[in-house]
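Of the protein chains in this complex, one is absent; all others appear in place.
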Amino acid sequence: MRFIINGQSVERALDARTSLLDLLRDHLHLTGTKKGCNQGACGACTVLVEGERINACLALAVQYQERPITTIEGLGEEVALHPLQRAFIEHDGFQCGYCTPGQICSAVGMMAEAGRGVPSAVTADLDGDSVDLTHDELRERMSGNLCRCGAHNGIIEAIQAAMAPAPAQAAPVKEDAR
Amino acid sequence: MSLIRDAIDAVRRLVPEALPGALPSEAPPDPLIDARRVIGTPLSRVDGPLKVAGKARFAAEVPLDGLVYAALRYSAVARGRIAVLDTAAAEAAPGVLLVMTHRNAPRLSPPPLMMADPRGAAASSLPVMQDATIRWNGEPVALVVAATQEQAEHAASLIRIDYEAEAAALSFDAAKPHAAPPGDILGEPTTIKVGDAEAAVAGAAFRVDRIYRTPRHNHCAIEPHAVTVAWEGDSLTIHDATQMVHLTRSTMAAVFGIAEEQVRVLSPFVGGGFGNKAVWNHHVLAAAAARMVNRPVRLALSREGVFRATGGRTLTEQRVALGAKADGTLAGLIHSGVTGITSHNQCPEQFSFPARHLYAADSFLITQSAVELDMVANTFMRAPGESIGTFALESAIDELAETMGLDPVELRRRLEPERDPTSGLAFSSRHLVEAYRRGAERFGWDRRNPTPRARRDGDWLIGQGVATATYPYYRMPGGEARIRLRADGHAVVQMAAHEMGMGTATVQAQQAAERLGLPVERVTFEYGDSALPRGTLAGGSSQSASIAAAVAAAQAVLVEQLLRLAGNDSPLAGLKPAEVEARDGGLCYRDDPRRCESYASILRRAGQDELVAEAAAPPPAETQAYSMHSYGAQFCELRVNAVTGETRVTRWVGSFNTGRILNPKTAASQFRGGIIMGLGLALTEETLFDERTGRIMNPSLADYHVPVHLDVPEIDVIWNDIPDPHSPLGLHGIGEIGITGVGAAVANAVHNATGIRVRELPITLDKLL
Partner (left out) sequence: MNPFDYARAADPAEAVRLAGARPNTKFLGGGTNLVDLMRETIETPDSLVDVTGLSRRIEVLADGGILIGAAARNTAVAADPAVRKRFPMLARAILAGASAQIRNMATVGGNIMQRTRCCYFYDDAARCNKRVPGAGCDAVGGFNRMHAILGASPACVATHPSDLCVALAALDAVVHVEGPTGGRTLRFIDFHRLPGDRPDIETALAADELITAVELPPLSAAARSTYRKVRDRSSYAFALVSVAAALDVAADGTVGTVRLALGGVAHKPWRAAKAEAALHGAPATEASFRAAAEAELMDAVGLPGNAFKIELAKRTIVATLAGLVRGERS
């Protein structure tokens, strides 16, 4: 079976039972994509397939042959981070970091969805063709990614900062305390 | 959390010799108590780039040559025996290397129990897979090792097991009449009686006497428990997700009958712990299996496995009775109740702790008892006791305020004690009234309408509520730190501590940099490895204080060594340790800031590349001399749908007094994290334990409802930032206080919105219809 992961083609002989998540983690050692539940219930395994976010744990790898897959490793490296990754650091959008790759991939997919005008459960006007990513919209659209550490505020702030016209690294730090 | 009793004992044993002739109360405050060069700056997490790039490697992600995969089967009855065990099909399944059951598992000692044994990290003392007896529904009864995860899981499903079930103690209500007080509650007395509280309450002008119930909870760290283990001869390496590397090492050594030095536990990243990442069966089973197959083994629990084979917070039924006089002071305070525990653990869920320290009253009756149930060992979960104890106590205070027609913030001001109301000790640092004042101002509490069901926006009823947060200050004994000071002016500080998201890697580098007078970029904090100097467990919000004390001790040794090394050619010649301070990458004479020499210069002159200093922290004497606690005020605004009963929290202000804050960025996250877990406790979370079978019926993140993004409003957190003069750096740990008071603040706001008083968590919509 041939897979296209982060722009690279890889071939593996796989058990049909292997999930896309286990392919990434166990077979390709791309462990940035996390396993939080293996039940489709946490979003830690979020990856992008043709730019759309999915839960890799419920995806059988056989179904995803020959389709471009992007994981957190493909978004940016430690030394050359994606603006969203930088914003997560700046706004403390994580604590333990386990849900983080999924949150970031999900946010990338979410922004693309909104760009295409895909509505959400809190979109007031279904007839509109553009989406205004309000605080409620962001929170609803990111609700498929659980975070038990409680980094929710920082995650939403980071996404807002990355969406803002100014580059994320220049975004002002919100005065937190005191 | 754990080992609090040991801590206390250690102090009782050690205090006289540690501080000959001096009362701890006379110990001078840490000289860095006000330092603000590095401490207090909002440094971004040093492990941030790794984590956002997906490069932080967790326990289930360590690649090892020849690695094989394990899967578990769990019992389907709560009590009884395995009658039929047929493993033939599993053994014959493709890829299978081992099917391990009680029949062929190696003979192993039971793991030493956390809280009971000084070596113990195990949440249960039961032997692991040693016989056919079943002690809880979900107990691991078989393990399969195979070449792939899919093969292991499939083979595990092929094992046929029949049980001879026996009657089990599963019903809390049925067991309650037999509740008995434990001998002590984490080293504290089980019962505190001052005067005749029952009579005082009965005769009081204003009375509240209510029962509150809280359900079981699960931690639900997003990273499921996992170990990757490998033997080399008789030496065992465990890549673990743990809050206690050293205790895990000693526990595993005891189970396998080997020396502690033969076990190495590594845990550089932990995907959330919240009290749950101790030693459970899977550690023992994975290591036993790895030995049998002579290959490295990975055992990552499934999400269901986390619910079946690791425990959560237990359930409680609590009574709070308050009797107040007309002036708003208390004649009597009663907080009592029952929790469910097991015969094989030590985790009393100390819900009665807050009432011991919060309010002045003429009489007290504070006591808790427990019933033993056949279930997976309940364990410590974020603010064990305080989280749910404050739900009951702070709901009752709100009910009393309502009864008296007093503002609940004002009532609490009138109940403010001068000294700890039950121990009589002086508070080391309280400032709760100040936290209330600042929080109320930030929230706009003075604009609240005290009349229930008086504010409405369409279908939505709006309510505001408040409650007190409180959590003890703990510092664990036994921690040791090592400082490696290099001639290039860098320092590596080492201690086997834990980073589960609290910000340890970042904040401990900050405090060490402050202590050493170095820029933070020149300090690295190394942790998460039992090969490093002994760390204390990450629990009881104790880690920062424990590390700070150990680093301070090591730095004191380092200063002595440096002065010795500096010799007579140094500007520091002749100075004693007490006369110098660390500044600008070196040491300086306190009274003359021009008399300095840099570390680099001292080391270079002595021809040394590195200077290493190591020391143990002094025992936590401060907790014996003072009543040491953190406090806070939680303000909640929410909306309840008048039609459906749905609750949406819209605004939150948490105002805390937790000593001083080392890093406002990571600290804010810690407070928020606690508050958000508190929102789950208040509104959505409940582990469904089927009392007919003892089976947990929602072992899934789809059915156990932790808060999602849309449940979480913007949470405003502020703090007094007043140093505690009696703690290292003036700090208090902050990992747990955030969750306390949240349940009551929500319940009180729900009452303000609807007029309905919910005394049983979670506050689901059916209770508000």
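Which chain is which? They are A and B, in the order written, and residues in each are numbered from 1.
Just so we're on the same page, a contact is a pair of C-beta atoms (placed from the backbone, for glycine too) under 8 Å apart; a residue touches a chain by one contact, two chains touch by 3 or more.
What you see is a predicted model, and the numbers here were worked out from it, not measured in a lab.
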| item | value |
| --- | --- |
| Contact residue for the chain not shown (choose from A:G43, A:G76 or A:G93) | A:G43 |
| Contacting the left-out chain in the complete assembly, out of A:I54, A:L84, A:I104 or A:C147 | A:I54 |
| Chain not shown, touching residues in subunit A | 15-17, 19, 38-41, 43, 46, 52-55, 58-60, 62-63, 106, 109-110, 113, 116-127, 129, 139-141, 143-145 |
| Contact set of subunit B toward the excluded chain (per top definition) | 76, 94, 137, 150, 153-154, 157, 459, 643-646, 648, 683-684, 688, 690, 692-693, 695, 697-698, 700, 702-703, 705, 707-711, 764-766, 769 |
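Definition applied: only the chains that are shown with their structure count from here on.
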| item | value |
| --- | --- |
| Partner subunit A, residues of subunit B touching it in the complex | 42, 44-45, 47-58, 60-61, 63, 69, 148-151, 154, 219-224, 269-272, 274, 300, 302-303, 500-503, 661, 664-670, 672-677, 700-702, 706-710, 712, 714-715, 717-719, 721 |
| Subunit B partner contacts - residues on subunit A that touch it in the complex | 15, 17-18, 22, 25-26, 29-42, 44, 71-73, 76-79, 81, 85-86, 88-90, 92, 94-101, 104, 122, 135-136, 138-140, 142-156, 173, 176-178 |
